[in-house]
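I'd like to ask some things about the structure below.
Missing here: one protein chain of the complex. Every other protein chain is in place.
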Amino acid sequence: MSAALQTAEAPKILEVDGLTMRFGGLTAVDGVSFTARQGEITALIGPNGAGKTTVFNCITGFYRPSAGSLRLHRSGGVAELHRLKDHRIARAGVARTFQNIRLFPGMTALENLLVAQHVPLMASTGFGIAALLGLGAYRKAEKAAVERAIAWLRATGLLERADDPAGALPYGAQRRLEIARAMCTGPTLLCLDEPAAGLNPRESEELSRLLRDIRDGTAAEREAPTSVLLIEHDMGIVMGISDHVVVLDHGRKIAEGPPALVRNDRHVIAAYLGEEDAA
Amino acid sequence: MAYALQQLINGISLGMIYGLIAVGYTMVYGIIGMINFAHGDIFMVGAFVALISILLLIAGGVMDGPAALLLVLAISMAFTALYGWTVERIAYRPLRGSFRLAPLISAIGMSIVLQNFVQLSQGARVKPLEPQLVGGFEVMREGDFVVQLSTMQILIVLTTLVVLAVFTWLVTKTPLGRAMRACEQDRKMAGLLGINTDRTISLTFVIGASLAAVAGTLYLLRYGVIDFYVGFLAGVKAFTAAVLGGIGSLPGAVLGGLLIGLIETFWSAYFSVQYKDVAAFSILALTLIFLPTGLLGRQEVEKV
Partner (left out) sequence: MIARLVAAIRDAALATVVAFGLFVIMVGLRTEVSPSGALFLQQRWREIGLLCALVFVGRLIIALWEIRPHSLGQSPRRAAFTLKLAQIFAPALMAAALVLPFVPGVDRYWLDLGILVLTYVMLGWGLNIVVGLAGLLDLGYVAFYGIGAYSYALLAQYYGFSFWLGLPLAGILAAFWGVLLGFPVLRLRGDYLAIVTLAFGEIIRVVLLNWVSLTGGPNGIGGIPRPSFFGLPFNMSGEPDTFAGFFGLEPDPIHRVIFLYYLILALALLTNWVTIRIRRQPIGRAWEALREDEIACRALGINVTTTKLTAFALGAMFGGFAGAFFATRQGFISPESFTFIESAIILAIVVLGGMGSQIGVAVAAVVMIGGFELFRDLQEWRMLVFGAAMVVIMVLRPRGLVGSRTPSIALGERKAIGASHVSEGRG
C-alpha cells in the first residue's frame, strides 16, 4: 500500500486547526491541528486521557470547541463544523459511532438502519402527510432505503438478524451494526470511537477488513469510497489499516505521519511507556 | 416601605416552610433519582398529626407553653416518619432498579391513596384551628400601618434553623450521613463497600418525612386551616423550590424555599392573589429553561 505517497497527493477531507477545548479550568485539548485526507483511514491514538474522545466530540458537534476551527471539505464546498449544531454536522456528512455502543436497543437491526436514513426519507414524505396517505413517492423512497439497509446488513454479516432487536445482538454484532447505521447516513467522513473495543481477535480481523472496504467503497453495493477517522487502542488494527496516524498526549499533538514512522517516534514511545524510560 | 418589610417577614416565614419540605424532595431525588410525588401529602399528614395531638393536649389540659409545642412537634415527626417509611417500603422499594416510569406512577398512586385516606379518616371538611400562639412585636410603624413580627413567625424561623442545623450535622458529620452521600454518588459501589443501601434509603425517607412533619406543624400553627388537599400545592411549590435551588443540593433547597416564599408573598401583595400559583409555576418553568441546574446545583457535562 503506497500510503506515504498518497498522503502527499490526496485532497483534504477534514482540516482541524488549533482545536482547543476547556472544561472549566481543565484544558482537555490544547491547540491540536491535523488533516485527514480523502480516501484514507486516519487514526487518532494516544494514552488514556489524551483527549482523543474530546477531539471526536468536537468534530461531531457534541461539544462546541473553545477555540480553533474544523473544516469539512465536501464536493459541495467547505462546511465549518465548529459553527454547526450536532445534527447539522451529521447532515453535513460526518457520521459517528460511540465508545459505549449507542444503538436503539428496542428496535430491530433493520429499523436502526432506517432511522439512520431519516433525513432523506423525511424529505420524501412531504411533512408526513404524503406518507400518512401512502403516496407513491414515499413508497419508492422507502423501498430504496430498505435496499440500502439490506446492503449494509449483508456487508456487516447481519442479514439473518435483520428482524431481531438490536439490544439482543451479541456485542461484536452490535459494534458492526453501529458502523452500518453510521454508513446508512451516507457520510463523507466516518468517525469511529474505539470500534474494536471488546472484540475478539477474529472479530477484530473482520473489522479491519470492513473498514478497508468502506474506505475503498467496496463494502456494500453502490457505495462511494468513504474516508475514515478512528480512535483506537488496539495497535494491531491501527498499524494494520491506517494510512495516517495522529498521536495525542495530554491534549497536545505529539506526532503525526504514516504508521511506520509514528511507531518509531521517540515522543510516542515516551508517551506510551512513560517519561523516564524514554530519557 | 413598611408594607414591603411586612411582606418580607411573611415571605421568609412561608419560605422556611417550603424549604423544609423541599429538603425532603431533594434528598430523595439525590439518592434514588425519583420525584417522591407523595411527599407533599406526607407534609399534609404531618399537619394532621400535629392538629390531632394539639387537640389531645388541649383535651388533657396541658396545651400550654413551649414544652407542649415541642411535644406536638415530636409526636408529629415520629408518626409522620412512620408514614414516610411505609410509603417507601410499599410503593418504591419493590420497584427499585425497575423501569423509570413505574416508581413515578406508583408515587402518584400513593399520593392519591394518602389524600383519600385522610379524607376518609378525617373528613373532607376544612379544619380550622384556633391560634395557639398569639402576640408578637411591633417592628415599626408608618402612619397607620404597623409592621408585625409575630411570635409564631419567630417560632417558625427559629424551629427551622434549629432543625436544619441538626439535619446538617446529621448529613455531614455522622456515619449515616456518610452512607447517604455514598449512596447518592454510586449506590452499587456503596453496597459493595458494605453499606446497607436499603436501610440508608429508608432512613432518607424517614428523615425527609420528619422534616415535612415539622413543616406541617408550623404550617398548621401559622395558618390555622388545613384539609386533605393542602399537600398537593405545597408539594409542587416545594419541589419548585428544590429545583430552583438546584436539585440534590441541601442548602439550595432551603434557599429555593425562601425565594419561592418571597416571590409568592410579594406577588400576592403587589399584583394579584389569584395568580400567585401561576407566579410560582412560571418561576419553575423559567428556572428549568434558563438555569437547569438551579442556583446551587452541580453543572453536569453530558457524557457521550
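By written order: A and B. Residues from 1 in each chain.
Operating definition for what follows: a residue touches a chain if its C-beta (ideal position, glycine included) is under 8 Å from a C-beta of that chain, and two chains touch if they have at least 3 such contacts.
Owing to the predicted nature of the structure, the values given are computational and were not obtained by experimental measurement.
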Inset, instruction - Kindly state which of the options B:F167, B:Y219, B:F239 or B:W267 is in contact with the chain not pictured. - result: B:F239
Legend entry - Interface with the undisplayed chain - residues on chain B: 29, 33-35, 45, 48-49, 51-53, 55-56, 59, 75, 79, 82-83, 85-86, 90-91, 94-95, 97-106, 108-113, 115-125, 127-130, 232, 236, 239-240, 243, 274-275, 277-278, 281-282, 284-285, 288-289, 292, 302, 304
Inset, instruction - Against the chain that's been left off, what residues of chain A make contact? List them. - result: 60-62, 86-88, 90-91, 95-96, 98, 102-108, 110-111, 114-119, 121-122, 125, 128, 131-132, 134, 138, 146, 150, 162-168, 181-182, 185
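Keep this in mind: only the chains that are shown with their structure count from here on.
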Inset, instruction - Please report how many Å separate the Cα centroid of chain A from that of chain B, as a whole number. - result: 50
